[in-house]
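Below is a structure I'd like to ask you about.
Shown here is a partial selection of chains from the complex, left in place.
As written, the chains take the letters A and B, and residue 1 is the first residue of each chain.
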Amino acid sequence: MRTGKEYIDSLRKRNIKVYVKGQLLNSEEVVDHPFIRGHVNSAALTFELAHDPAYEELMTVKSHLTGKKINRFTHIHHSVDDLIKKVKMLRMISQKTGTCYQRCVGFDAMNALYSTTFEMDAKLGTTYHEKMKKFLQYVQDNDIMVAGAMTDPKGDRSLRPGQQADPDMFVHIVEKNDKGIVIRGAKAHMTGMVNSHEMLIMPTMGMSEEDKDYAVCCALPVDAPGVLHIFGRQTNDDRKCEGEIDQGNAQYGIVGGECLTVLENVFVPWERVFMCGEVEFSGMLVERFACYHRQNYGGCKGGVSDVVIGATAVMADISGYGKAAHVKEKINEMIHLTETLYACSIACSAEGKPTAAGSYYVDPLLANVGKHNVTRLIYDIDRLAQDVGGGLTATLPSESDLNNPDIGKYVDKYFKGVASVPTEDRLRIARLIENMTGGTALVESMHGAGSPQAQKVMYSKLSNLESKKKMALHIAGIKPKAVEQPPATKGK
Amino acid sequence: MRTGKEYIDSLRKRNIKVYVKGQLLNSEEVVDHPFIRGHVNSAALTFELAHDPAYEELMTVKSHLTGKKINRFTHIHHSVDDLIKKVKMLRMISQKTGTCYQRCVGFDAMNALYSTTFEMDAKLGTTYHEKMKKFLQYVQDNDIMVAGAMTDPKGDRSLRPGQQADPDMFVHIVEKNDKGIVIRGAKAHMTGMVNSHEMLIMPTMGMSEEDKDYAVCCALPVDAPGVLHIFGRQTNDDRKCEGEIDQGNAQYGIVGGECLTVLENVFVPWERVFMCGEVEFSGMLVERFACYHRQNYGGCKGGVSDVVIGATAVMADISGYGKAAHVKEKINEMIHLTETLYACSIACSAEGKPTAAGSYYVDPLLANVGKHNVTRLIYDIDRLAQDVGGGLTATLPSESDLNNPDIGKYVDKYFKGVASVPTEDRLRIARLIENMTGGTALVESMHGAGSPQAQKVMYSKLSNLESKKKMALHIAGIKPKAVEQPPATKGK
């Protein structure tokens, strides 16, 4: 298993093309760019903590392929315990970073692909599962960081892939030959991509027969020829080029460092192709990935919210209102909401079941319920943090003002809370709250792992409404026959 | 294990004093009183389903005392799996009854007492645990229904037990002799009491040294000399004395059939006394009972909500608006909320841990989180049911109108929805929604297992806020020392 340092060093050896604010970065120095460094640091923790005996049980596991001790982020879940440990690992790391460390996306993609290729092969006689296992062993043996790559740009959302004015709005196969395939398109919102080794391309939704060329799944290096990455802006990203305090979380940054990854006729050899036109399995792959990924949010956002709660409580203490009844009530409410999120992640794990391939899959309904709660409750948690945190997160002067010889004394004097605590500490906590509760951080809770409607759509499918109707009929003393299927009505 | 019928027959043999609306019931016929019969029916299901092979795994278990197969409601949890099965059992039964079946209260009381007496004995050298095990074996061998009895009337809530104008506002010991103790007071909101065999008295809160006589825990038959029960009113209880339709759920009723149980100098022999003045363990007993009991609510209310969802969906279908987008969205929202409750119960079970006695205890923080969500989300679920269900639940004529030879035809004609479904079926569903979403049913979700503040109080204790503060300080780059403990401030 790599250490954090080895991971960072390995990234320097890539020949990756990354653009930030219109500039192509030097490939070796990508990890050092101020916009990117924090994301690298947080991802590095997923390597480093695997060497910490205190976290051995959460961070490492024995490979079912090789029997070797591996980093859990490269593991295929083989028990309910694995699923639960994943959630606990995520919460623990988030408590240290206060932000995303990105590595779950590839982790989830590999788990989704593992069982899907097994079932695909069983039904269609293909050989994807063996190829996938070889890729997996490569990932495990070399402690590879894999970026899961699902979301396409999608263009006009009312049109299917093949109906778009521009055929590249979804990644698709433009050529097949005896060595492999050539793909074209782009993947948007790519978390951790610029500091990964490999990417795992997946279709963005269930495809129908007419969109066969869009049903493609494959793995390739992030620096393969034809690949380039355009780094996205984040809230207050420019502050990363200045001092430390105003960043709020100077070491780890915010969210996952997303980019647009452009695939300009990229070649992928057959041994890394795991789906190629099997449209009937595209939906299964998407759904499994989505559910594994939605499982995470009560873990990682739970941990992030722990930090928000802590920061809020510290701000109250050092401003002199930590003992006010309404403040304590608000902090308790933040705890309530945070643990509700966590409960959903634990529950969908505890209710996990084995797949045909022997790997374990979360309860899909509860995984969706958890993510859907994240799209709401994080907003409430952050609202309460901003309430208790005070208006200063919106009006604090800059770090340069604090350092200015003429006016630094005023900043120091007038932003002090209780007399015993240095003003700089209060500024730091205010900036941390600012960093964690606005802009990019909120939007990620909304749209990461699927926007709210994506979960709601699953409820209709997963909740077995018909059986609930029968329960009601039974208790109401109604014979099911008469009511069950009222004939289709005419009219509007 | 008793069958449902054997359970009901056994109740007739009691010499119990129950008053309903000012009338003392004939002891043998208590189970037949229209106000009580539904609660008996639902409790009987907890016996009957234990004999159904389909539910054997959920409903039965091997006694850790005797190795015999017992009804799970008399079991002491000995694994996470036991805790999870409890939740699933509760949801399943609720889906059949649409209401409370009461037996979890005694179940939870016995589990709380089991580990508490063990720890009490270990610390104080008492012998309560062995006595408790004997009582437990009696319960298991005879498939006894035990009513958990915790809530005292409490009088003036700003005063402690010993400060009350009337010393009986909390149950207390008035005499001790060589055979046993004599207690006096009352227990309020006693769920399932009038159709139980035994009651298990517990203190209602942690007691301090000055309230030593109030720290009492013991078991006694519900028909012991000096005991009488005054049955509480429920929403629309008088309809139970008329026809079937207007009741909504004529077979199982609503909530748990609560009563006030008066204890007028009641003797309890020493072998049934499990706490007698050990004030330092009263808080532990209360907290364990509360957490076991709060664990349930995502199970039982989850199942109840399944029925509400089903009834709502049926009403939409048979009224012709089942396919409207906003209706489907509302039903999906009800599913979302219901599964959120369920997730909390599963999660606190999955995170259960062994006690010193070897029995398993739920995660107390998550158990509280679950119950607290019930105090809110059930109101949202029921609001949506009333929204989709339509105004007719508030204005439907009576069953007698439907049966009236002159006007029955109008009721039948004008309350019809889609033409193919009999009007009576629509009335039945409307009455079921009415029954399940108003009055008593709502209040029970609020106050059963403790009112909202009871959970909030636990958050401060259980959530380890100090560790969260340290996380925030670390990420904000602040040295903990300076901030951690600001000196006490003066002034208000």
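Quick note on the criterion: a residue touches a chain if its C-beta (ideal position, glycine included) is under 8 Å from a C-beta of that chain, and two chains touch if they have at least 3 such contacts.
For clarity, every value in this text was computed on a predicted model and none was experimentally measured.
Participant: Since every chain shares one sequence and 2 appear in place, tell me the total number of copies in the complex.
Facilitator: 4
Basically, only the chains that are shown with their structure count from here on.
Participant: Overlay chain A and chain B by their C-alpha atoms and let me know the rotation angle in degrees, rounded to the nearest 5.
Facilitator: So the copies are related by a turn of 180 degrees.
Participant: For chain A and chain B, what's the span in angstrom between their mean Cα positions?
Facilitator: Taking the average C-alpha coordinate of chain A and of chain B, the gap between them is 39 Å.
Participant: Residues of chain B touching chain A in their complex?
Facilitator: Residue list for chain B touching chain A: 84, 95-98, 244-245, 248-252, 306-311, 313-314, 317-318, 320, 328-329, 331-332, 335-336, 339-340, 342-344, 346-351, 365-366, 369-370, 372-373, 418, 420-422, 425, 428-429, 431-432, 455-456, 459-460, 463, 465, 467-478, 482-483, 486-487, 489.
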